[in-house]
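With one protein chain removed, the remaining protein chains of the complex are shown where they sit.
So, subunit A:
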Amino acid sequence: TAVPPQVVPGADPSARQLCFAWGPAEVLVCETLFSRAGGSRSRCLSGSRCRSRGKGRAGAAARALTGSVAGTGEGAPSSSRVFVVRRDQDIYIQTLRKLFNESHGIFMGLQRSEEELAGKSRKAQLVQVSKNYRSVIRACMEDMHQAAVSTRDPALHGQYSTQVSILSAMELIWNLCEILFVEAAAAGPLLLRLLDWVRLHVCDVDSMVREVLSSESPSKHKLFWNVVDVFVLQGRMDEARHLLSKEASANPTSMNMYRILDDLMKKMPVPTLGNTQTLTELELKWQHWHEECQRYLQDGTFASNPHMESICKILLGDEEAILEKKELMTTWYHFLVTRLLYSHPTVKPMELRFYAQSSMDLFLGGESSPEPLDLILMAAFEFEMHQVIKECSIVLSNWWFVAHLTDLLDHCKILQSHNLYFGSNMREFLLLEYASGLFSHHSLWQLGVDYFDHCPEYGRVYLELHIERIPLSTEQKALKVLRICEQRQMHEQVRSICKIMAMKALRNNRLGSALSWSIRAKDAAFATLISDRFLKDYCERGCFSDLDLIDNLGPSMLLSDRLTFLGKYREFHRLYGEQRFPEAARLLLTLMTAHIAPCSFWMTLLTDALPLLEQKEVIFSAEQTYELMRCLEDLTAGNPDKQKFQDDDVETTKVEMLRLALARNLARVIIKEGTVEGS
């Protein structure tokens, strides 16, 4: 089931040295200009190509190392190619997305679950979580199987079938871990659980059983005794006896023999799940029953029927007799469980390792060497949890399995927190790997966030690095990313997202949107920039755009001085439009004297004062007029770029017109105020 190691297609390590750059979920591989003999320059990291990850995902089908090559410098000379090697290629399989999404819910439930629950109820809770994970694997396996059956594309069929067998192996391993580590079944119930495990997973013989049982007269079927043997080997006594009774009724002569065998099978003591009997009681009963079987075998009761004799030998735990049925067991772990059932029904967890090792040796008999799956199961029987996880990490093509299993075992508090060299423990390391894989996916990235949240050591840093790389294609998506950052007080990222969106809006001439993004980030500098754009537009066009926004700034107006000015300046125009001249005049003056208006805008403001100065009514008081004059002088005198005013005819005319208007207004107001005061 493992993905065989493959070289990166097109890369030739024999001709040139390869260099690597490790990313969170991908490896970049490229050829250097160093020849094998040693050279001078490296070109690999100089070109922008190195960052072209994710490009040309069509290449994803080609596997390399245990990942896939996702993008290459197509058509370029080989020396400048960059290969993106994905470490977690399985996340690109459509059907597996159900596994990732559904298990995410279970994972979150487990993180939330009550650690306080004591002893048994906590264990029951954890076993339930484990079962939920397994049922998700099984559901996914069924979907994958359906997909494999319904596709006509042979390549796809192959891919789906491979996944079915990977998922099936994952469930097999998970189930064993559940029995041994999560439930930690004790002697007695342990055997029952292992029997269930074998019955659930050894399904190669199921079709044979169905065929015989559905035949017209099962006892005449040529595979009849095979099916009886299968039942006996799996400890399915009732089914075996039922079948035997059919054969017995067809052979009245050997009735007695059948009766005895049936009786032995019926009487076989088995462990129970309740506490109704102690282990010692069971062992006593079992010893007694064992001796009875022995007697019948020795006095030749079954000598006339080799089938029944062999069954009796199996009942006695005769290794040779059981091994003769190798084809019916198909695997060494079935052999192990059968052997335990008939020789050591009260096996203790810690004794498993001895029986497991010898069962594997006996079963394989030196004909074949153990495969990765065998080694993983063996490590489980040896209670080497870290070994199980390590082997699975190497063999399986995705991080999903090890990440979730390790997390569950960690919640069972049975993983010694053995720290890895870089500081975080194994649970966290695997969760980080898995979540990084999710983040490299176009749409699964949202799931990754919650996994990072539950990595206390490095989760935050990983999230910060990954979240910045999410492309913000629409405002809606940006809002979702922003929400993730805001909930976690990631101020830096919040600012950067808002800035990116504000810049985009600005480029598209959407000043209103741009402003609302900078308001959300409380980015005063950017709000100033946008306000300036509004003011520039106003100066060019002589009217405001986006009045709906500027008239409704509300408290956000206080975000930046320039924004305040923009709002107030617009208010001036409204007052003027409503012919509330004295109020308008007062506001206009305040904008300059209180230094709310930027100096660059004073000329515009003074020009705006012109029509007020020319009104029939006198609007500016003497004092206000003096202030206006001072503003004008400050502007013309204080301007370091004096030349500009002198060279620019328009500006000079403006200044002169203003001075004239101010002088006339002053004259009018002196007369008016003098008259009013004098009267």
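Going forward, a contact is a pair of C-beta atoms (placed from the backbone, for glycine too) under 8 Å apart; a residue touches a chain by one contact, two chains touch by 3 or more; residues count from 1.
In this text, contacts and distances are computed from a predicted model.
*Asks:* UniProt names the one chain left off this complex as which of "Sorting nexin-2", "NUP43 protein", "Ribosomal RNA-processing protein 40" or "Proteasome subunit beta"?
*Replies:* "NUP43 protein"
*Asks:* Among A:Gln357, A:Ser556 or A:Thr593, which one is in touch with the chain left out?
*Replies:* A:Ser556
*Asks:* Taking the entire complex into account, which one of A:Lys120, A:Arg152, A:Arg507 or A:Arg541 touches the absent chain?
*Replies:* In the complete complex, the chain left out is touched by residue A:Arg507.
*Asks:* Hey, which of A:Ser545, A:Thr604 or A:Ser621 is the one touching the hidden chain?
*Replies:* Among A:Ser545, A:Thr604 or A:Ser621, only A:Ser545 touches the chain that is not shown.
*Asks:* Have a look at A:Ser369, A:Gln476 or A:Thr675 and name the one touching the chain we're not showing.
*Replies:* Once the missing chain is taken into account, the touching residue is A:Gln476.
*Asks:* Pick out which of A:Ser343, A:Gln446 or A:Ser496 touches the chain that's been left out of the picture.
*Replies:* A:Gln446
*Asks:* Provide the residue numbers of subunit A that touch the chain removed from this figure.
*Replies:* Residues touching the hidden chain, for subunit A, are 57, 94-95, 97-98, 101-102, 104-105, 108-109, 112, 442-443, 446-447, 450, 473-477, 479-480, 483, 487, 507-513, 515-516, 519, 545-546, 548-549, 552-556.
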